[in-house]
Structures are given as C-alpha cells and as structure tokens.
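Here it is: the structure, laid out below.
Selected chains from the complex are presented in situ; the others are not included.
Chain nomenclature is as follows: A and B, assigned in order of appearance, with residue numbering initiated at 1 for each chain independently.
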Amino acid sequence: MENIEYAVILVAIALIQYLVFVGMTGAARVKGKVEAPAVSGNEHFERMYRVQMNTLEQLVIFVPSILIFAYYWPAQWAAVLGIAFIIGRLLYCLSYLKNPSSRGPGFAMTFFSNAVLVLGSLAGAIWAMTG
Amino acid sequence: MENIEYAVILVAIALIQYLVFVGMTGAARVKGKVEAPAVSGNEHFERMYRVQMNTLEQLVIFVPSILIFAYYWPAQWAAVLGIAFIIGRLLYCLSYLKNPSSRGPGFAMTFFSNAVLVLGSLAGAIWAMTG
C-alpha cells in the first residue's frame, strides 16, 4: 500500500499543477480581453489555453495509469515516471509560452512517461490474471 | 468503506450530469446547423460547447480527488464538497447559457470545491505515509 501512497501524492501534485494552469488560462483570458465563449483572438491566451488543453489530454491517461502501475510494480518506478510527467508538464508550459515550436521536449517527457505507465499497467493486469 | 460509497454516488451523479451536457451539446450542434468538424458558427452551440469543455476540465480533477479525499477524511466533508461541485456545475451551465459573463459564481463553486478536495487528498496521503 506504500506503493499506492507515493502514486496518490504524485497524482495530487499533478492535479494541483493542472489547477494552476486552469487559473493561468483564466487570467490570460481576462488580460487578453478574450470574451467567452471565444477561445481565440489573443496570442498569449491561445498558447496558455493550448497548454491547459494538452495537459488535460495527458492527465486522462496519467491519473488511472500511475495508480494501476503502482499497484503492480515497485513504488520507485512509479515515482520516477510520475516525477518525469510533472517536470515534463512544467517544461512544456514554460517552453510553449515562450515559443510554441520549442514545446517538443516537454511533450515527449509526458508522452513517454504515459506510454510506459499504461503499457506497464496492461502487462501487470494480464500477468496478475493469468499468473 | 461507507465513506467511499458516498463519494462513488457523487462521482456517478457528476458523470451523469456531464453525459447530459454532452447530449445537450450534440442537440445544440444539430439545431444550430454547425457541421462537424466545426466548433463555431452558432452562439448557442458555442456556449453549450464551452460549458461541456469546462466541465470536462473540472471533472478530471474532481473524480480522482473526491475518491482519494473520502478515503482519508470524514464522509460528510467529501459529501458537502461533492454536492457543492454538482450544484456549481448546474449553476455554471444555466448562467453561461443565459449570459456568459455571469458564469463566475458557478465556476468559483467548482473551482474551490476542487481545490479543497485535491489539497485535502495531498495532505491525507502525506499524513498517511509519514504518520
């Protein structure tokens, strides 16, 4: 169960990071004078909105996968992948806001962390069922 | 475990509410004659689409957070926050459809419920691991 608690802490940190991105998107909307329901018209808002949306897309994979992964594999492995995800998202946000075409490395860090987490979850569950 | 069952029921209700929003967005697309893959061109559709998208953004935080929170804290606290989330979303939808600039209070209810749920989850997991 210690396993799971590491993963739960990393899930909570990733969700708090996302909550900050949501707050930053709201602030960019006000500052850029983008009236709802529009989601375009100001470059800084559009970049921040894309950071928030892309993080949402990755979180839908990350949250269940890290919890399942941590149930089947050693706690340290889940922790390393979770920390890579969170640092990857920070890097993605900072680089995207500066220059969208520099977003590659931050995206790759989260994408590959997620790929390992979800493939590991699948392998763990199949192993547990057949083993 | 009774704790968890309250939270599970509130998760299910929030997801059914979201399923209704998805259905309303589809209906608004047909009525407003917005042909896929476009997501603009009709004011009512754009508002409903934004309500649905914003609810998606908040649900990604809400669903794992309320389940983790309910595991570490009293059932009634999780229930109050979950009910605030669901009422906040209803208010958000109704006010956004009437006038997007009136969406603040409904948004704030879900944002702050989520903030308490996720910070409480983090505190609970840290406490459990170190305590």
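Note that a contact is a pair of C-beta atoms (placed from the backbone, for glycine too) under 8 Å apart; a residue touches a chain by one contact, two chains touch by 3 or more.
The shown structure was predicted, so the numbers you read here are calculated from the model rather than taken from an experiment.
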Taking the 2 visible copies as a start, how many copies are in the full assembly?
3
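Keep this in mind: only the chains that are shown with their structure count from here on.
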Using mean CA coordinates as chain centres, what's the gap between subunit A and subunit B in Å?
19
What part of subunit A is in contact with subunit B in the complex they form?
2, 5-6, 8-9, 11-13, 15-16, 18-19, 22, 35-39, 52, 56, 59-60, 63
Seen from subunit B, its contact residues with subunit A in the complex are 43, 46-47, 49-50, 56-57, 60-61, 64-65, 68, 96, 100-101, 103, 111, 114-115, 118-119, 121-122, 125-126, 128-129
